[in-house]
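One chain of protein is taken out of this complex; the other chains stay put.
After this line comes chain A, so read on.
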Amino acid sequence: MLTKLTGGRIFDPEHGQNDVVRDIYIRDGRIVDAPADGKVDEEIDVRGKVVMSGAIDMHTHIGGGKVNIARTMLPEDHAESLVERTELMRSGCGHAAPSTLTTGYRYAEMGYTAGFEPAVMPVNARQAHMEMHDTPIIDKGGYAMLGSDDFLLRMMAANEDQEAINNYVAWTLTHSQAIGLKVVNPGGINAFKFNQRKLDLDENNSFYNVSPREILQRLSRAVTELGVPHPLHVHGCNLGVPGNKDTTLDTIQGIEGLPMHLTHIQFHSYGTEGDFKFSSGAAEIAESINRNKNITVDVGQILFGQTVTASGDNMRQFDGSKHAHPNKWVCMDIECDGGCGVVPFKYKDQSFVNALQWMIGLETFLMVDDPWRIFLTTDHPNGAPFTSYPHLIKLLMDKSFRNDMLSTLHPEAQNATHLASLDREYSLYDIAIMTRAGAAKLVGLADRGHLGVGAAADITVYTDHADREKMFTSPDYVFKDGNIVVKNGELVKVTWGTTHVVKPEYDKGIEKPLKEYFDKYHTMTMGNFKISDDEIVDDGRGSLTVQPLKKGGKL
């Protein structure tokens, strides 16, 4: 069947098309050329409508152990947002930590067609994939988390060569079925198990004598040399600590030009000035990002209200647990592989610190020049639930709305920001870059995030409403792999997306020390650690899409 979308205003940054009127043809789930004979089976009139590819959330906690702890922990939060079963949709619930089914439906209803779980602990990857398997419509994938795992730290302490580390990284990505590599508080989660309470960039893990700086360099090199498209995804040291902007600036310098993605940069951009000893470091951080073209960031914007913070960084989460709201929290040490911390939190607009966090995030958005290197996230659910994205887009696109909001916040925080003087307003093209083309390029999705011939037909059609929150809350149409899944903001069909992975090659020789390690120290065998392709396909609903590698090789 051939479908034609007629006369839409196309925003396709991958092809430099900024508000270009052209038709799009869809066949068998792909975007195709116009038929030679002009015959189509179905025509949809989208004249005057804004057409973008489906949005991609490159950092969203949608599956895995810590997310499920958050769900189980928050019955009172779910009870306020129950979702009835319909003929089409399963029932569900949740605001801060929604059920998997509700997550998929909501993303699709907002025009999102892919989401990537950024903290897949390799020993917990099986669970992350189970949950993502139960998340309908959207495509998904995960970044495997290394850097506090004892196997890597043992290799580094033994000063093994880079090639051995590359093999271990490739092996881990392959067998945890991941598309990228993440590091969280490099070495810090491990150090916490040895009772260290903080770990600066050049501070050594007390057992291994390895520093976060070295871990970042080794892992970023590995990703680059293996040709994994997604740069090393870094949740840096000292999250949330006043003054951590200096750590962040050092981290950018310390990577020495290698590609690196700094995630939820807002939480890492704090100074210590002012009466509250808490100030915005956004200007310095943005300036450094602008100068260092090897760096990409996502913001991790906070928005006000109740949410839950779920992180692999149990060292920092333990410290933050005194702020838990409601007062309950979990921290775990996990399997000589990592850890997690789950702390519910309420961001308050009359709190100086929270108000300033809000401002720091927006300052960062507005002061980083290149929309190809900055991405729209709330670090769902840590800064706010993903359902607040349309509101965030409005804050970026509408200066007067932004300044109206600003004027209601903690007065002294208002005095501590020059946000009101930032005139920039994001354009629709900017939004299409940061939520589509840029995100696809960053994650390494060859066939998504654009509207060229051959791309997957993941397409979102909006009415160009002056109220950008309304516009992005409720698209006219969402196509997933060519199927209309949403019409006039309502779900009309439930499909099941694919799981995107990379499969970098590795020397089988790495399995010899790994098997020894598992047999000696672990409580599961190496064979049972590996997640088979069949597990992803599972009951037949799932599928694997192996994304191409870049040209790697020794640096």
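The rule is short, and it goes like this: a residue touches a chain if its C-beta (ideal position, glycine included) is under 8 Å from a C-beta of that chain, and two chains touch if they have at least 3 such contacts; residues count from 1.
In the analysis below, contacts and distances are computed from a predicted model.
K.L.:
What name does the UniProt record list for the absent chain among "Spermidine/putrescine ABC transporter substrate-binding protein", "Anti-sigma factor antagonist", "Formylmethanofuran dehydrogenase, subunit B" or "TldD/PmbA family protein"?
P.N.:
Of the names offered in "Spermidine/putrescine ABC transporter substrate-binding protein", "Anti-sigma factor antagonist", "Formylmethanofuran dehydrogenase, subunit B" or "TldD/PmbA family protein", the one UniProt assigns to the missing chain is "Formylmethanofuran dehydrogenase, subunit B".
K.L.:
Out of A:H59, A:R213 or A:H522, which touches the unshown chain?
P.N.:
Touching the chain that is not displayed is residue A:H522.
K.L.:
Of the residues listed, A:R9, A:H61, A:H78 or A:R468, which one is in contact with the missing chain?
P.N.:
A:H78
K.L.:
I'm checking contacts with the chain that's been left out. Which of A:V40, A:I69, A:L451 or A:I536 qualifies?
P.N.:
A:I69
K.L.:
Using the touch definition from the top, which of A:N159, A:N195 or A:S400 touches the missing chain?
P.N.:
Only one listed residue reaches the unshown chain, and that is A:N195.
K.L.:
Since one chain isn't shown, list which residues of chain A touch it in the complete complex.
P.N.:
That gives, for chain A, the contact residues 63, 65, 67-69, 71-75, 78-79, 82-85, 90-94, 97-102, 121, 123-124, 126-127, 130-131, 134, 150, 192-193, 195, 207, 318, 321, 324, 327-337, 342, 520-525, 527-528, 532, 535, 538-539.
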